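The complex appears here without one of its protein chains, the remainder shown in place.
Coming up: chain A.
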Amino acid sequence: MAMENLAFLIPLLPALAFVLTFFLGKKLPSGGAIIPIVAIAISCIISLAITMGLLQNPEHVVTQSVHWFSILNLGILIDPLAAVMLSMVTFVSLLIHIYAVGYMSHDPAKPRYFAETALFTAAMLGVILSDNILQLFICWELVGLCSYLLIGFWFHKPGAAAAAKKAFLTTRVGDVMFLAGIVLLFSDIYTVYNGVLPEGVYVLQFSEMFHLIPELVAINSTILGMEVSHLTLVTLLFFGGAVGKSGQFPLHVWLPDAMEGPTTVSALIHAATMVTAGVYLVARTFPMFLAAPDSLIIVAIVGAFTALFAATMGIVMNDLKRVLAYSTVSQLGYMVLGLGLGAVVGAEAVGISMFHLINHAFFKALLFLCAGSVIHAVGTHDMRQLGGVRKVMPITFATMTAAALALAGFGIPGTGIGFSGFMSKDPIIESAYLYATETGSWMPYLFAITAAFLTSLYIFRLIFMTFTGEARTDYGGHESPSSMTVPLAILAVLAVIFGALTRTSFYHFIEETFVHMDIEALAELGGYHLAHHGHEPLLVLWMPLIVAVAGLVIAYLIYNRRVVDMSRIVSRNNPVYKLLYNRYYQHQIFVEFFSVKIIYEGLALAGYYSDKMLDWLVNGTSYVLIEAGDSLRKFQTGVIQHYAAAVVAGVGLLVVLIKLVMEVF
């Protein structure tokens, strides 16, 4: 099929759009937005066509590869996993670009905005398409750069500049781990090949890496008295990269601050690009994780903890966008948890995680774009000042409610009826239950179900505080232009029906990615015992819905009917509230303690002393040289006779020396 030969255009067109928009954007209407929109639309069409082809014949994986260095290549690989991601990223990015034409209409720096978002999309598509880990890392870094540029888009605001720096530095911690993982993996492959890397075999290609898994598991080294498989180390270092990019605890601190960028950028980061890169990395290297002892358990624990931890903060935030930011962190926790559950459910874990990722991309993009619509019209994102926005913005209210229902996961268990969030979150929670019954570790299940309750609570708190009741301040406002409401409507339809439509075929399609691998054997290498879904008790099936309804009812009673006076509970004297409102003092711990006290002041002190030492060294050297020169200068008297005497003395000395040398030797 001809479309498959055009696969390389998918990331190239947005990259080209970046260059064109950057240089020509000023001369075109609305900052040259048409260039990235057309480029991404073409990428989207190609991606969808390839996905359709793969749906018909999942074996027909698209691969293209060019020689780069003797053992490295540049290439693309589109298997079902990549195809699904490509379609989602191009589609969501396209909608966000169209929406941004309206949202950014008053901004003077539109060409820069559209150029950077185009590059962001291109970098993310590069991450997805890469068929080797090194190329993936290059695009990965490009994603990080673009997030830095876009979060700091309004760089004249000190908050935005600080948030951009924080995002860049925090994710950098993960990136360094990722790079260390690649280096370690490369050295292990080197060991496997006994130091002779074969010419023409691209060693960092995923297929080659997966091929070598049994040999890699056998390489051990002792760390802190424990025998650790190198594959565990490599996968955990990769996961470190994912923790940074996908905002998992403890590197999630940058994500809520990323709200400083334009809302469309937040939507792009939180739904389609940046944060999904980490989940995608783990999904892409899933066979390695599956074969690595203990890695998946750590992945599951980190994911479950992040899901709950972020959700607790989501319920006290007063900023519209911050609630959504913590919601993203929490939902990413679910995705990572889903991957970690591969320890029990095998390759299906990638399916349930990616399913949640895709559904989340739709409803989270929708939530952010709705929030952007409100902010665009009203000019504030403090929920305490809003209220009653429903009357002014009916379309935004309707779409946001649909997104909220999807996020909270409403649906009827055991049937095909439900919002997309329900379709994807339920399998994760059910798998967590299976995990608990198989391994006896209940922590992931309990955290996941509690987080589901909190999710419902905070999202309906947001809806009730913003859209219902009476207006608390006089904000005016109007419904957004159609360039903004049409993308909202499209996303809303997807958020409602996508999950239910693709529910049965999705897992099957994603699992085709790993059809060539012996999943059971890999799990055995990792020391896991795969189990199959039996008949969960009815309570387990209904539990996610029960907690979601409970969250909705509590939010309704508190924030709409006001049966409880929140102002009494919401006081700085309530220690729980204080802890949550101050976000567990993360800012104090991370910024003021780690960054300022340890890193900044520590480095300053070290710098002071190294300065002193260098000064001493430089000054000492110069002093010695000046003194030496000065004393040499005194030999130069300018008196000819002294020179003559020196010549005579020198010749005399020479004669004596020659005589001596001749006598002795």
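As a working rule, contacts are C-beta pairs under 8 Å (C-beta built on N, C-alpha and C of every residue); 3 or more make two chains touch, one makes a residue touch a chain; residues count from 1.
In this text, contacts and distances are computed from a predicted model.
You can't see one chain of this complex, but its UniProt record names it "NADH:ubiquinone oxidoreductase subunit K", from the set "Lysine biosynthesis protein LysW", "Methanol:corrinoid methyltransferase", "Glycerol-3-phosphate dehydrogenase" or "NADH:ubiquinone oxidoreductase subunit K".
Here one chain is not drawn; of A:V66, A:V196, A:I640 or A:V661, the residue touching it is A:I640.
The hidden chain makes contact, of the residues A:V563, A:V624 or A:V648, with A:V648. In the full complex, chain A contacts the hidden chain through residues 636-641, 643-645, 648.
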